[in-house]
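A single protein chain has been removed from this complex, and every other one stays in its place.
Should a chain be cited, it is by its letter among A and B, assigned in written order, with residues numbered from 1 in that chain.
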Amino acid sequence: MTEAPLLRVRGLSHAYGSRIACSAVDVEVWPGEVLAIVGESGSGKSTLLNCISGRMRPGAGEVVYRAKDGREVDLWQASDAQRRLLARTELGMVHQNPRDGLRLGVSAGGNVGERLMAVGARNYGAIRATAAEWLARVEIDVGRIDDLPRTFSGGMQQRLQIARVLVSRPRLVFLDEPTGGLDVSVQARLLDLLRSLSRDLGLAAIIVTHDLAVARLLAHRICVMRGGEVVEDGLTDRVLDDPRHPYTQLLVSSVLPP
Amino acid sequence: MTASLRLVDVSKTFVLHNQDGAVLRVLDRLSLEVEGGECVALVGPSGAGKSTVLRIACGNYAPDWGRVLVAAGGRATDIACAPPRAVLALRRQAIGHVSQFLRVIPRVPAIEVVAEAARLAGSSPDDAHARAGEMLDILRIPRRLWSLSPTTFSGGEQQRVNIARTMVVPFPILLLDEPTASLDAENRAVVVDLIRDACRRGAAVLGIFHDADVRAAVATREVACATLSRAA
Partner (left out) sequence: MTTATAPAGYNFAYLDEGTKRMIRRAILKAIAIPGYQVPFGSREMPLAYGWGTGGMQVTAAVIGASDRLKVIDQGADDTTNAVSIRRFFARTAGVATTERTAEATIIQTRHRIPERPLREGQVLVYQVPMPEPLRFIEPRESETRKMHALVEYGAMHVRLYEDIAAHGRITTAYGYPVLVNGRYVMSPSPIPKFDNPKMDMMPALQLFGAGREKRIYAVPPYTPVRSLDFDDHPFAIERSDQPCALCGSTDTYLDEVVVDDQGGRVFVCSDSDHCGERQEAGRAAPARA
């Protein structure tokens, strides 16, 4: 395999005052690959996600993204403008709380169309048609294209958020506990959607979750974090079925069977 | 295409850190070769490590020592040290694994479970769907069940979906862990035919078959577990 990774994180460290959140973390993601970062509260996984998605400058380390045109962009050496442009086009962030990732006062169609308009789309009809297409893809009734997100259920808001992010066909999507706070049946539907979208679109994704079942279902690879460090990583089924590190074994054995 | 699977000096020890550091030594310098066209049956008592061998062969377990060489489509890869995406690529196109338990997502219909394997191996969605239907027919899963999730199926039906998922792709390497365990005589015969067909087309098959008749029908060679932990 000579293909270069899509994202290369080296020596990423971050501390909040004297409290170390991440310590010299190395991570790589290849095109089309889904990586799950699992850990319990305080493991540093959310801090890691914020640093590698361009939302928070890390204390140390580099985050290098290989753009569509082949250029390597060191996210934190790049200008604000470059970073924000990438965040709107080739990258995407799905927040745990969909209200953080949506414009609540804007209709579903407007939310999905925004990324298109942000890069210059100027034909109302075409924008609306594309928005409708994506609503259908995330299984939202197209008849609700003009409704406000406040009138949607939590699961629908989350799917709307996903459509809003995917409309620009990003190559790498970051998801922060995407099923957190949702009812179990709603979670299941969302996970199925994520699974089929990532497969059909060849999307690379980094999913932060505390739920091993989500990791097993969606991820090709898994990184287990504890105390700011990656204690074990590898093929998802290998790490979950043959855990080596004591902490991973603890985590795996702690999951109650249904 | 000359397919082959070679385990060289493979050792596997489980250390259960959360159970007072209990140590389970399962494999000790195991060496084993399966060539294309062969069907090697692992025999031996329970707990001897037979399933572990299969899991190591597909990358599900990682050996502590040794090499796991998979040769298929003109390329050889050592699974024990290959990067995860290489192993995933092999699982999509080169290595088929029928485990004892069918792990399914509750909301995926049986035909999708099988078609997905074909799609991952490179078939178009239509072809994959067609081939999946063929395979389910061969394994005598009634059509009315195709759109249902296998979670509601009987053990035998689940096992046959499991087998269909593996056999729908002409994998050069097949790892079969008790493939006929929950099947009646008729269905066993179907599976036996599928395995023999695989061997005939040059696949290297490594399996565990408790049923002596099935073993006799498919295996070209037997390897006893007690003798595994030695250079072959």
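Quick note on the criterion: a residue touches a chain if its C-beta (ideal position, glycine included) is under 8 Å from a C-beta of that chain, and two chains touch if they have at least 3 such contacts.
Quick caveat: nothing in here was measured; it's all calculated off a predicted structure.
J.: For the chain that's been dropped from view, list the shown partners it touches.
T.: When the full complex is considered, the omitted chain touches A.
J.: Out of A:Ala24, A:Ala60, A:Met117 or A:Val255, which touches the unshown chain?
T.: Looking across A:Ala24, A:Ala60, A:Met117 or A:Val255, the contact with the absent chain belongs to A:Met117.
J.: By the contact definition given up top, give the residues of subunit A that touch the hidden chain.
T.: 80-81, 84-85, 88, 103, 105-107, 109-110, 113-119, 122-125, 127-128, 145-146
By our rule, only the chains that are shown with their structure count from here on.
J.: Please compute the C-alpha centroid of subunit A, do the same for subunit B, then give the distance between them in whole Å.
T.: 33
J.: Under the stated contact criterion, what part of subunit A meets subunit B in this complex?
T.: 1, 30, 33, 188-189, 192, 195, 217, 220-221, 234-235, 237-238, 241-242, 244-246, 249-250, 253
J.: Which subunit B residues qualify as touching subunit A in the complex?
T.: 14-18, 55, 59-62, 83-89, 105-108
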